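A single protein chain has been omitted from the complex, and every remaining protein chain is retained in its original position.
For subunit A:
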Amino acid sequence: MAFSSWATVIANLLVPVGILTFSSGFFPYKPLIPGLATFDETGENTTAPAVFDKVIFMVVDALRSDFVYSNDSGFLFTQNLIRSGAALPFTAYASAPTVTMPRLKAITTGSVPSFLDVILNIAESDTTSTLAYQDTWLAQLKATGGRLVMYGDDTWLKLFPGMFDRADGTTSFFVSDFTEVDHNVTRHVPNELAQDDWSALIMHYLGLDHIGHKAGPKSPFMIPKQHEMDSVVTEIYTAMQQQDHLQSTLFVLCGDHGMNEAGNHGGSSAGETSPALLFLSPKFEALGGRRESPVEPSDDMQYYRTVEQADIAPTLAGLLGIPIPLNSLGREEKKKKKKKKKKRSATDTETGSHRLQILYQNAEQLLNTLTTTFPGSKFDSDGTTSCSSEVLSGIEGAQCAWTRIQQLLSTRDESDDPYATAGPALLQFLRIAQEVMSRTASNYDVSRLTLGLLITGVAGLFVLPATYKECTRHRSSGMFLMLMIITCGMMMFASSYVEEEQQFWYWICSGWIVYLHIKSQSQSQSSANPILRNRFGPLIYWSDKCIILVFAITQRLLRRWNQTGQKFAAEPDIARTFFTRHPEIFWGLFIFTYVDAGRYLLRSIPITGILKFGALAPTVLAFTFKLHFVTSESPELLDGTFISQIMKEWPYSLSLVLHARLVFYGLAVVVLLALVGKRSTVPRAHDTIHEALHIFLMTQSRATNVPLFLLFRIQAGILSSMNLTGIEVTITTLIFQYMTFFAFGGSNAISSVDLASGYNGIDSYSVVLVGVLTFASNWAGPIWWASQSHRLRPKNPEQNPSALLTFYVAMSLVSVMAACTALRTHLFIWTVFSPKYLYSMAWATANHVAVNLLGEVIFSRSRS
């Protein structure tokens, strides 16, 4: 016993060590070349002259390609421009992670952002993500003496501190705001169009993304918002036609990323990675590039030509006559280039050499980046005899291609069109180099990966004896647990099972329910009290048989509460579809849940007399807070219900922050009361704490998820009537923790992290507090079941479940780490497997150590 508990402690110390070791090898470090690029390195003096001297860069957050190009788009004027040839439409492939900050990095630097940016995107205050010291086209413009102006998403201000001469940032924190965020940008537009001192006007509209997050791409708000954006385009384009100082201005309209059918983004589905990209200028009309519009997509969301989002930076650089940002991996739009050249060409040869020169410039810049990343590789014109034509990828391929370019350039005839000879080779080099560099956004330290894997594996080995003993003692339950661990571990190697992990937990849960049913049936046959059976006869008999059906029904409701994952995310569910259609049912359940919570808190509070009713205060506060929160966060839930009538009359004297604090203080008082209560009432203390936790977690959950706690109550009641053994409680808790995490709308994608409740009661950013609150709001279900598990456990002191839980956590970590190591060159490593690894980290540290084990340490005394 002593050995096994020590082994558990050691194992739990080893798990974080393993995580740290693995992470240090897994998250890539990308070499950056400091400083700004200049032209002189290219050697030749004929720099391609600038075509435009100003740029208006309009980013519409989550502007998916079909929002602009499809038949039911609101961008009517823009489509008109496409037809007249004044707008050159593209679909810009935005590689995952498709969240704003990494995408902005890609657009401005032309590089592929590292995965760390995703985490930094969430930890908003972080300043390490700043691009102030990196080479971007903004910095280049600034270096040439231009002035920059920025309106919209304040991510830009964080990325480029001190870069803008005039700026007005809007925060994207309140997602329910569809109009104000955009008005705040649009109101500056007429002013700025009248000014002629800037060389770049950047606008970033957030409203469309907010609509997507709230109501999805098919929301009724979507088309009006597109009309609104289109009217901004109209305003700017008309100004460009009419105003003299805007004569040679390039207008870029683009999305930073798209959205999936549920309106979320972060992953790598076609919808998320396909934002629109348009270059607009009256000058383009002369090129005669008329296109049809609206059109049908050639592939899923692919309209017109698909380019890389990282290509925007070099293209802009070329068009504005500034050097290409140093770390850029982008290729210039050769098509656009060609067109532009055609317009200004004198002779064919000159065009060719110009074009070649721009490409060569681009190639040299990429070569620079390549040699910094791979210091060992040689890029010289001689050598490389083993250069077969098949090797067209990887660093060797790049070397080959470079050699070929050098050979072609040195042997070429002056009379030939230089572009025709060396052009294809240059393009090929660019393609290979881009590929190589995108991949080394991820150079792993494999030895550390292995070490981390080993340490976690050893942690698992430490608890193996205790687990084995426990599993052999309860053969069938142990077998079930082992099968669960093995299947769950195997699943981590398949990207679609990682994306759809909730399906596994729902599936295994239905199996576990059947198991419990069989067990309780055989138990009731063998050990039912005959006196009881005779007295209540058929009633007991039937309730015995059918209670499991109620349990299965609640589980089925849980399953459909929030659709999550990738494949079925857009299908109708209860929280989003049913409740918006039947708000009165939602509010009925909502109120009932709070009434139920208040009733239980009242019953478990360890004080007597009239003071007892003081316990109602936190419940009432929590209820009104949630209503308050809903009116300011998601008012559409209130539309046309009796609640909205009440809320109209509500005196808004309290701020949300203060209101939340009052709730938390009230609950803290309840917990204190429970703790100072008499020693003999320790089990009741846990009851009180559980009820306080119940209300706290309800406060931290989305309003539509609040009725889930009512379901939990029913399920807990049924489970406690089943007289589960220790190991069965452990397995049930494990399954329910994972299942409820997904039922609350969680998934293994970064995009599903719910940040809305992370700032409850906080008025300034604090990593710890926001972290704890965000964790509680995303892991509300798991925390609830961890607390409930202590109430389900049989009274007699059995084997501590810590060993089993630790074993499970270690094994699941091992499988996720192994999957990440084995599949580190997989296409989806950054979109599917690394987010899963991040989630596993949270499960292993926060949920396992902080919630499960701490709870075990605190409450195990109360059972014995």
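Descriptive notes on the structure:
As a convention for this text, contacts are C-beta pairs under 8 Å (C-beta built on N, C-alpha and C of every residue); 3 or more make two chains touch, one makes a residue touch a chain; residues count from 1.
Throughout what follows, contacts and distances are computed from a predicted model.
You can't see one chain of this complex, but its UniProt record names it "Glycosylphosphatidylinositol anchor biosynthesis protein 11", from the set "Glycosylphosphatidylinositol anchor biosynthesis protein 11", "Replication factor C subunit 3/5", "Glutamyl-tRNA(Gln) amidotransferase subunit A, mitochondrial" or "AAA+ ATPase domain-containing protein". Note on the undisplayed chain: of the listed residues A:511, A:614 or A:855, the one touching it is A:511. From the options A:503, A:704 or A:815, the residue with contact to the unseen chain in the full assembly is A:503. Among the residues A:521, A:543 or A:721, only A:521 touches the chain that is left out of the figure. Across A:477, A:562, A:733 or A:747, the single residue that touches the chain missing here is A:477. The missing chain, though absent from the display, is touched by one residue of A:556, A:582, A:599 or A:612; that residue is A:556. Listed here are the subunit A residues that touch the chain not shown: 473-477, 479-480, 494-497, 499-500, 503, 506-507, 510-511, 514-515, 517-519, 521-523, 525-527, 530, 545, 549, 552-553, 555-556, 559-560, 565-567, 572, 723, 725, 794, 796.
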